[in-house]
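A protein chain is absent from this complex, but the other protein chains hold their places.
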Amino acid sequence: MADDLVLEMRDIRKEFPGVVANDEVSFDVRRGEVHALLGENGAGKSTLMNILYGLYKPDGGEIRLGGKPVSFSSAREAIEAGIGMVHQHFMLIPVMTVAENIVLGTEPRKGVLLDEAVADRRVADMAKTFRFEVDPEARVEDISVGQQQRVEIMKALYRNADLLILDEPTAVLTPQEASDLFEILRTLQREGLSIIFISHKLNEVLEIADRITVLRRGKTIETVPAQGATEALLARAMVGRDVLLRVEKKQAEPGDVLLEVRDLHVRDDRGIEKVRGMSFDVRAGEIVGIAGVDGNGQSELIDALTGLQKIESGTAMIAGRALTHASARAALDAGMGHIPEDRQRRGLVLEFSIAENIALHDYAKPPDAKWGWLFPNRMVQRARTLIREFDVRGGGPLTRAGGLSGGNQQKLVAAREIARDPKVLIAAQPTRGLDVGAIEYLHRRLVAERDEGRAILLVSLELEEIMSLSDRILVIYEGEVVGEHTGEVTEEQIGLEMLGGREAEAA
Amino acid sequence: MTDPGPSPPPEQAAETGTLAARIALKQRAGGIVVPIFTVIFALVMSGIVVAATQHSVHTALLVYKEIFDGAGLNWIFHPTTSLLDINAYNLSQTLLQTSTLILTGLSVAFAFRCGMFNIGGQGQYFVGLIVANWLGVNFAGMNPFAHILLCIVAGTLAAAAYAGIAGVLKATVGAHEVISTIMLNWIAFWLASWLFGDGGPLQNSTQPTVPVSNQVSPGARLPDFWGVQGFQGVHIGLFIALAAVVVFWVLLNRTTVGYEVRAVGFNPDAAAYGGISVKKNFIRAMAISGAFAGLAGAIDMLGGTTNYQFGQLDVPFSQVGFIGIAVALLGRNTAVGTLFGALLFGGLLYGSFHGLGSSSVIDPQLAGNLTYIIQGLIVLFIGADVLILYVWNSRKKLRRPPAKPAKPAEATAA
Partner (left out) sequence: MSTWAARLENPLSASLRDARATGALGIFLGALAAFLAIPPIEARTVTWPILVGIVAAALGVWTVTRGRRRLGWGAVAAGVLGIGLGILATRSSTENLGTAFDATLVAQTFSFATPLVFGALGGMFSERSGVVNIGLEGMMLMGAFWGVYGADKGGSWAVGLLVAAGVGGLVALVYAFFAIHLRSDQIVGGTGVNFLAVGITGYFFVQLYHNNPIPNGVSLLPNIKIISGNNFFAQAIGDLNILTWASFALVIVAYVVLFKTPIGLRIRACGEHPRAADTVGINVYAVRYGCVVLSGVLAALGGIYLSEGPQGNGSFLFNMTNGRGFIALAAMIFGNWRPAGAFGAAILFGFSSALALKLQVYSGSAATLFQILPYVLTLIAVAGVIGRTVAPAADGKPYVRQ
């Protein structure tokens, strides 16, 4: 390992209140290599890179850049030391031109004026050298996402970066754009740049990286050369063999189809088609888990099914009622329950009391209200019953929801949704960020509701959760259902499908 | 506000709860602290201006005493219902001023509760005033009760529709309500100047050179309940304003409309998820907000606050709609808070006008301007609660051991 290390990170530790995001992580990069950082969501990849880039301060450990110990307190210092980062969400100004974005902050001047000609020329030269194929004078909002990403890379190169961090660079790209990106990365590599490539897609990591470091739950699992590594091996290292949270449950007894989705197409707010022809059923008395890597259409699917996003084409029926032109209200009335992904942004009005939050869907109906008149006492009454039934701790009906702990907030959301006696219950990331006790409670509750005869659609990024709760698993990739499993299936198998590794499966 | 629920008592929960909970606790403490601090701060700072320009701290103190007396607040030391008593009379005038400010304050507060800034209260006030004048001057033979009702309802609805324009623009094309209400303010400003001005449609019929409207016909005037012949008395508009406070509270806290308004105001995403139409609420809340301001205009016209008429030259000097912003902010956009805010500004306006205007402590003409300064400082500092809470909290820090770190789960939610 003595050969020309550009970067060494030794025993990096970073704690957020109560959670160890990086636990003695070690990692190094050689000159001219592409080093992939592989791990699931929340494995600590981004934290590690934010530490390197000066955005977070580590609690322990040492960073050496080119052999010298460094400690950055801002991104600016990291940039000056030759580190460039391409964020997942681009730091580009849409209304400005490519050249303007690139030179911003270190502009070429002609007297007091901005020397646009020189800026354009330099950018054009750079584009030619690295074959970026980007027009310096085009406005960023007018070029494709793939080209925008190249602009981000050029920004780093323009500032003489020799270590480039790419945070999930292919997440926003089409396959064609991704392979163009790899072409560029190889060119950069030949020019002597070192690249850190963060990803959770196995196939592309194997394709581009020289070495691969796998992180899991904030720890370094292993660093292996890409030569000789296989998808199956990496998947196991990534997912791990930790003890699963096993949930006691009987064999499911599926009944009628309560949620029927046929050839569903949904676009996101930016007009990009994120759900591309999904079809599936969820029956009464079963839990169907949707496994997939973040951003493969989960949010758009849920929003469409709950009336929060327009259905582009196809149908979704709740207990026989079509949702094609539905509003959130119509979905609720058809018998849809929804534990949303983000309880603080969407699931709760944090400034409202527990009682008011419980009334969020039915505030205008008896017993909460009649003829537009609210009955707060009845709301409180109902809240008191539900607080007891769902074991929400930390306050009474009039306590502000924002004052509850995360686990109790989630129980509150679950209480509201389940108490409405929905036919279909969508649980999106129901246990994200919760402690073990709350997770266990919610899991048991979901199984109990299944046994009550509800159709439950579980969407989670935690494979373990999907595996332990679901009676049936659908794997989605890029807006399509790519696998369905009912019986025994290994995590590796699902992991491979989630990561788009269908070809490897055949091999 | 707390309920003796099961499991741990809420107070304890707040102490040991999440970071968010503790911040909320401080902000609720700030709910009382910030307005009081702000007012004291504004009074002290304007006191400094007076002391510096008059070269006497004593004068500055006297100024505040004169404002206090001028507002009739020393009436509490010698209460009497006789308006021949100067203190009682001053108090009655303060109450008149307060009635208007309650309504314009509620107007701003209601929009705020739905997450919008209705800066157009002044324009909506003009609309209410114009319509009430137009209908009050005409239909002279009507039954007085019906006539008054007609004027008030029509003025209120017209202002609601006028404010609704801003709501519709926000809901449909996303135009920022601040910009549209500013424009609507000035449109109403010039509309009023034109209507009441020389040759304008509402100009009086007897003196063509005087740019003032006709007086509202006697039948359409609000009766005084506390007044003497020949002086401006306190009309029942005060009760209408107090009723509006109750309506505001009930509407927000006891109806589904209010539930929707508050949900949208706190968290539009969660409201939409709950099945509430956010756009509909923008329009409706803006209209209701405008209704309060329009009602203010109507009762000012019918109550004789402007001598039952309005003139072109009164237009630029009418500021009650703008003061409503300060009232609402000071009252933290609550019903009761707005009431107190209105009382404070009502006293300040009349007290400085009358108390300082009739004494020789300082040049009487300084009085009104001093009010503006105080008002400006209040608005400026009420918006900067970060500053005041910082002062407040650093005081607390001295006494308390450092707080425990937040619960684990919350911090990793991102």
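A and B are the chain letters, set down in written order, and residue numbers restart from 1 in every chain.
Methods note: a contact is a pair of C-beta atoms (placed from the backbone, for glycine too) under 8 Å apart; a residue touches a chain by one contact, two chains touch by 3 or more.
No experiment lies behind these values; they were computed from the predicted model shown.
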Contact with the hidden chain (one of A:4, A:125 or A:142): A:142
From B:39, B:329 or B:361, residue that would touch the chain that is not displayed: B:329
Among B:93, B:180, B:217 or B:306, residue touching the chain not depicted: B:180
In subunit A, positions touching the absent partner: 55, 75-76, 79, 91-96, 100, 103-107, 109, 112-114, 116, 139, 141-145, 155, 159, 269-271
Touching residues on subunit B - with respect to the absent chain: 49, 53, 117, 119, 169, 173, 175-176, 178-180, 182-187, 189-191, 193-194, 197-200, 312, 316, 322, 325-326, 329, 363, 365-366, 368-387
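The rule we apply is simple: only the chains that are shown with their structure count from here on.
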Residue numbers on subunit A that touch subunit B, as the complex places them: 16-19, 21, 42, 306, 308, 327-329, 332, 338, 340, 344-352, 356, 359-361, 363-364, 369, 372-374, 376, 380, 384, 387-388, 393-400, 402-407, 432-435
List of subunit B residues in touch with subunit A within their complex: 1-8, 10, 13-14, 17-18, 20-21, 24-25, 253-260, 262-263, 266-267, 269-275, 277, 405-413
